[in-house]
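A single protein chain has been omitted; all remaining protein chains appear in their positions.
Up next, chain A:
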């Protein structure tokens, strides 16, 4: 497994780049105390809204806080929230969708109607409601995001499974006497996860933004917590000072793109047909 990942890194430069970007952000978040030149909430109103300079690489915001430091620290919250949400929602959603699609019939109907109940609410409002009901904390916000996000994965997985299960190799496994669950786990899921993986990696940026939207509304993390999405929304008020919103936005963008590259690479790694090409 490790050997094939190294092989993949050598041949697929985008994958390597994606790994590099994500690793940088993760390391930066872990070692923020050593990397960041200033504290994330240290204010100095005399230097508010200064443009980027050698002293303040990314400039300062309206409270005179160093944006570079805040971006470094912000990774802790944004990455945690984004990754955990995507991971949980993706896993739950794809297992749920796979079971619904595979069993079909009444089970499928009931399971999908249940998930559509969640989809039928505007996701942001629903997340807010859950969050408000449970009380605002980092954990509860992530929980709310997972509840809102998993049905999309379930729907995608179900539709893929519906086509994959018609393949003759599935029938061959049944003819050999494999049990239902064995067929699902060994034949169907490995051939279906590719598209879910791609969606998960693009969804990461999305979830970071969702999280910051909730934070902006006073749920999730509260100011002055440095959090990428919240920093972007703060920056919107200072339209002519591009660095205030620009740099945290860039952080979200690079993270989303990086994880997308990784997802692309992983899909290729799992599909032997694509593996040959790189």
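Going forward, contacts are C-beta pairs under 8 Å (C-beta built on N, C-alpha and C of every residue); 3 or more make two chains touch, one makes a residue touch a chain; residues count from 1.
FYI, contacts and distances are computed from a predicted model.
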Which of "MocE family 2Fe-2S type ferredoxin", "ATP-binding cassette domain-containing protein", "Acetoin catabolism protein AcoB" or "Dehydrogenase E1 component" matches, in UniProt, the chain that is not displayed: "ATP-binding cassette domain-containing protein"
Of A:142, A:173, A:196 or A:219, the one touching the omitted chain in the full complex: A:173
Those residues of chain A which, in the complete complex, touch the missing chain: 167-169, 171-178, 182, 186-187, 190-191, 270-273, 276
